[in-house]
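Every protein chain except one is present and positioned as in the full complex.
Going by the order they are written in, the chains are A, B and C; count residues from 1 in each one.
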Amino acid sequence: MQKIPSHTKARHFGMVIDVDKCTGCASCMVACYSENNVSFRDEESAKMLSLNWIMVYKLTNGESFPDTEVCYLPQPCMHCDGKEFGKPPCVSVCPAVATDFDWPTGIVSQIYTRCFGCRYCMAACPYHARQFNWWDPVWPADMEKYLSPNVSARTRGVVEKCSFCYHRFQLARQKAYHEGRPEEIGEDEYQTACTQACPSGAITFGDLDNPEHEVYKLKQDRYAFRLLERLNTNPSVYYISKRKWVHRMADNYLEGEVPAAFAENEA
Amino acid sequence: MTTSAFPEGVKRCSGSQFILWLLPAFLVLLIAAYAMFRVWGFGLNQTNMNDAYGFALWIWADLAVIALGGGAFFSGFLAYIMGVKQVKNIINFAVILGLVCYSMALLLLGLDVGQPLRGWFIFWHANIHSMLTEVAFCLTIYLGVLIVEFIPVILENPKIQRIRFFHHLSHNMHEIMAVFAATGVFLSFFHQGSLGGVPGVLYGRPFAFREGLFIWPWTFFLFTWSAAAVGPLFTASMCRLTEIITGKRLVKDEVYQLLAKISGWMLLTYIIAKSLDTIYWATVTAPSAGFSLMSFYTNNPLYGIWILIAEIVICGFLPALILITQKGRENRRLLFAAAALAIIGLCINRWVMVLQTLAAPLKPFDEWFMYSPAWTEVVTTIMPVAVGIIVISLAYRYLPLFPQERELNP
Amino acid sequence: MKIDRRCFLSLAGGLVVGHLLSPVPWKMTDDIAIWSQNWPWTPVPEDGPVRWKETVCTLCPGGCGVRVRTIRDRVVKIEGKEDHPVNRGSLCPLGYSSIQYLYGPSRVTTPMKRTGERGSGEFEPIGWDAAITEVTRKLGELRQNGKSHKTAVIAGDDRGTVPYLFKRFLEAYGSPNFIRTPSGRDAHETAAYLAQGKSAQNVGFDLENAKYILSFGCGLLDGCGAPGYQFAAYSNFGEDHKLVQVEPRLSNTAARAEKWLPAKPGTEAALALSMASVIIDRGLHNRNFISNHAFGFEDFTDDNGNMHKGFRSLVSEYTPSKAAEITGIDARRIESVAVEFARSDKPVAICGYYESRNTADIDKTLAVHALNALVGNINQAGGMFVFPEPDYDLPEVQKDNAASAGTEKPRADLAGSDQYPQSRYLLNLLPKRILEARNNDLPVEALLVVDANPVYTLEESEKVQEAFEKIPFIVSFSSFMDETAKMADIILPDHHFLEGSRDVPAPAGVGMPVEGFSVPVVDPQYDTRNVGDTIIDIAQEMGGSIGSSFPWDDYGDFLEKALSDRYRDLTRNGYIVNRDRVSGISDAFETDSGSYEFYPTRRHTADNGDTDKLPAYREIEIPGSNTNNAVALVAYQSPRIASGAVANPPFMTKTIDSKTLKEDKLFIQINPETARNLNLKQGDEAVIETPAGKATVRIDLFEGIMPGLAAMPAGLGHTAYSRFIAGKGVNVNALLRALPDPAYGMNTAWGIRAQLTKA
Partner (left out) sequence: MFPFAYEWTWYLGQYLFMGAAGFAISVVGAGLTFCIIKSIIDTVQEDEGSSDHH
């Protein structure tokens, strides 16, 4: 739990996902598998045994035909800031510091070689963003050839999760360094694979604290919200939807409570 | 003349009968060993755990077994620190029970981690903010303390006593047992608590999350308190069970009654505290995250409000009230019925704090996650019972566990 | 000193304690942990210089530009190409997972010859030379016996140089039977021929520039047509863009649409005509277009003095209230959408490019095209285009007598026959013809299959399989061990698209005349050969006039000559947009009237008589009986499930949720109301039985589907490929049955009646 070193530029990477725009096509999921060497098996429908760093959930408003509405909610790791900044629910519980909050980027890391598979972090994460390698990964018949050297393949018995494609950040930082502009990384230079893959432009990624970045503006949208915000996990992933029922689907409300974005209208 | 391997002045059954008695336990052990081979060999896919149930039967078993094994620390506390003489008549048994419980808990933990070969990272790369680190440290050290506490009992075997060094060693260790016991109590207090802290700190899990004192959630104290209350009852119950099986009186009723009285008051205070905690959680903590009490107890096939009533009323207040009344204690059946209820209550508590915590849906579009353990999990969870039978049988046969046995069985 | 037991034990104990106190245990523990982090069976991908290469994906007809990340000789990632005009950076899940097909257990790694029973999947490797000799010998035999016309080619596409080579081969060899697999294109091509007189051309919709997209059941965001193009258009939607989806099920497209009109299936024509009536009633149609470029809008008298009803009179019958009755859509909604559509700056109406349903409702398509004509958006930015296919400047085919005689013979699939004179390809009729033929008079005795998987994609798969079993000689050119390849006698595996060159003509439905070019980004991984090379080799080995019709060194040489002046640009940029081929409104029509024919005079009708040629709503009686527990089974497309010739790769199957597929059982979606009537609950197992087949499925209750319907995803239930693909769910095509249009022979069934009972 280091504080940020003085010579590094502070960033706070995060995502804004427009739920009203997401078509549920799952390009983000597949792009992520491919980018991050996520393994697969022949049986994948039991989602609680399946490795998905980003999962696209289908939400319905529950109204009957033909007033039904459907939205899709892509959910990566939320890279929570935590109740107390720098202490996401999963980080403080990890007994072996195998997952950590990276102060210079706000990214929650996962060190596969350090993790010994106690799964306490999974119990701590309310989003099911973390997955365990129940099996040894197998890439049949030459498929090992498509693995990227930028992300290490995981072994059986460790927890893995979305890293906001941290290796891309490292590559961008290296490039910037070699080009003589250390710490100057453009918004375009570091984008996650899912953001880049989203064919409908529903995902935006960048530095939440940098006013020049798109996400900085988007997160202030009147209809922006976060998933399970009331648990005080302070996620770095924001969502936008103009639909009230989607807001209701994103957090828990007692009878009579109204999602914040709609509280004014109701009053 | 050869010295008998049995403690002085007691009768023991024949060797063949003894082996026959142990056979079923060994059979269980064998199956469990096979299950362990499967799990360590092929990985945790051999269980029914999944990403929703990263913690499952084994973690529950750990929590329950350690809490019940807590009889060792609380009896030790009573015997060596508070100087309650009567408790010394059962302390050896409590220690050995604790030893079985703790070693089995560690074994199950070793089985439960995905990369057992890296298990020691918890010490090497310790994150001291993690309740699990605290558990691991205290548990391991306390297991050491239990062994140290158990050594003199082993040394009291007549054959070993013949070796002068061991004779002196057992004597000397008895002399300073209070030091070990005090250390054990200190360690045990923390790890019983940190086991409670394990679910209590999960602020992403509103079913388990509790506010608290400094870094400790209320569950930290509740777990310690409940283990202290129910642990001795478990020791007493197991002792009574040994009596029934051996057909001998081993401990005087007054010892049982004393333990029951202390436990009864501990249980009563605990269950009052637990009720207050539940009320605060149900009315303040959980609603602040948008959950009503009933949202944790509806829309699923298992976890109804009955479980809360069972835990607090039927297995909490009821046994507590029985145990604090003299009449209740003096009726042996009632006493042990109450003890059984209290033990069940404790197990329910540990179950819900682990399993229901994970089962309850958080995202409104999630559904309840249900789980049933695989045979590998079940058999390894039964394994501590088999090991307990074997270890206690051996100890009872060869070691002077019960100072009152000779007197009670002339 | 006497070594007794005690001494020995002390020594052993001493050794143990000694070791424990030494660094040995620490070192061991550390080593063990390091070993656990470097298990030899966990791959460590080799690093190396990264090179990005660009090409075009051909796994579906979409033709998206991709950029490929390679490290040394390995392909590690595929992404959408930002500056490709079709997809502008976007890419569908199939494209992203295409690396899983480059490597992996589904590839046919070398030419194969069948050794076991047909369909058993037992093959032995056979060298390229032997394989080609075997094919030429067999084809030569047929030709010698005067049965060259009994050779057929089934191809996934009829545009581009590879289909061209096959067509050319058949022409020189002497067979009329080049058959394209059925798809939504059939209806659009027919409609373009009828209303605009454009034969065999590509109909495209300029979604990129359209502001109001009125889609009659086209799964724009569900993976139909050219998904990359449609997604790219959708991603640029602003506040002033609108998408209206007509569909009985809340598909992904419907869910993202501004308005969802859940019309009863099969009634889309009535809806479109009713909207036309509203537009005409309110005078919102494009008067300029109607007066200058339209024929048959008003009633007219033909040269023979017969009175004919015009489009205006026809649609006046389709009042919104009548359409409401037919379609189940509120009359006011019909009106408001029609008005919005007509008033929009750039409206476009589009219908059914669904690949999986293989249906071609000509009335509906004509009605939808008519809506476009009404607002005058034919060949206008943001409107509907008809593009000529790319042409190749090549020497004439040399035909000997046998070839001339063979090509003159009637087609095996009845397309172009007296019964279906205006149809080009009718693959859906072929299996039945084969099954009904006597063994000595089979319409097809040798079959070449390229870029297609008819055994899987055609309706009534079981029948298709039976028919294929009767064909004496089948050659597959598939890169993958698909269902059809599994039925083949010889497999001559093509490269994966990342390994070979190929031109990729304008994808179906794309609103621009783009031509792409895919180039190899990696060396061939296995002993495969570009299908272009293979067919040239076969032709040359056959010799004679066939050989001399193929005067090229290889496919590369052919490409260079065929694409002539476009070749350089194509190979350099990876694509060209043939803007010069876009005709304006002036030469948009090649009809006799030289106008858009609202009244398609050329339209062939079943009795070939005076039946009204105008588009109309004609109720389609789908196959199956209407019993108590009957539902109408429809197929639906999902962007997460590849339903075309190429199966869902493991990555895509991984994205499927557990309410679509669980424990290899497929879920069908039904409305809770339907479920109540049938006494079914969420997750129940049920048996669905249609006249075509029967399957066990599970029930998923979905409010967003019209009561009475049951929707099943297309693209699952494969029986070939690998264990990662086969055996997952049910192939919906196996449960469907085609219903041929009486005049065109194409399948018009939008679904099938099925009995749904609790298992």
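To be clear about the criterion, a residue touches a chain if its C-beta (ideal position, glycine included) is under 8 Å from a C-beta of that chain, and two chains touch if they have at least 3 such contacts.
Predicted model, so just to flag it, every value in this text is computed and none were measured.
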item	value
Sole residue of B:C13, B:L30 or B:I176 that reaches the chain not shown, by the stated touch rule	B:I176
Sole residue of B:L187, B:L267 or B:I312 that reaches the chain not shown, by the stated touch rule	B:L187
Which residue of B:L44, B:L78, B:V145 or B:V378 touches the chain not shown here	B:V145
Subunit B residues touching the omitted chain (full complex)	123-126, 128-129, 133-134, 137, 141, 144-145, 148, 164-166, 168-169, 171-173, 176, 179-180, 183, 186-187, 190
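In the analysis below, only the chains that are shown with their structure count from here on.
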item	value
Distance from the mean Cα position of subunit C to that of subunit A, given in whole angstrom	34
Intercentroid distance (Cα basis), subunit C paired with subunit B, Å	63
Rounded Å distance between subunit A and subunit B, as computed from the means of their C-alpha atoms	39
Junction residues of subunit C - those touching two or more other chains	36-37
Residue list for subunit A, restricted to those that touch at least two other chains	46-47, 136, 155
Residues of subunit A that touch subunit B when the two form their complex	1, 46-49, 57, 59, 73, 83, 87, 89, 92-98, 114-120, 122-128, 130-136, 155-159, 227-228, 230-233, 248-255, 257
In the complex with subunit A, residue positions of subunit C that touch it	36-37, 39, 41-48, 69, 71, 74-80, 87, 89-93, 96-97, 99-100, 102-105, 107, 221, 223, 227-228, 231-232, 234-236, 250, 252-253, 255-256, 260, 262, 525, 639-640, 650-664, 671-673, 702-707, 722-724
In the complex with subunit B, residue positions of subunit C that touch it	29, 32-33, 35-37
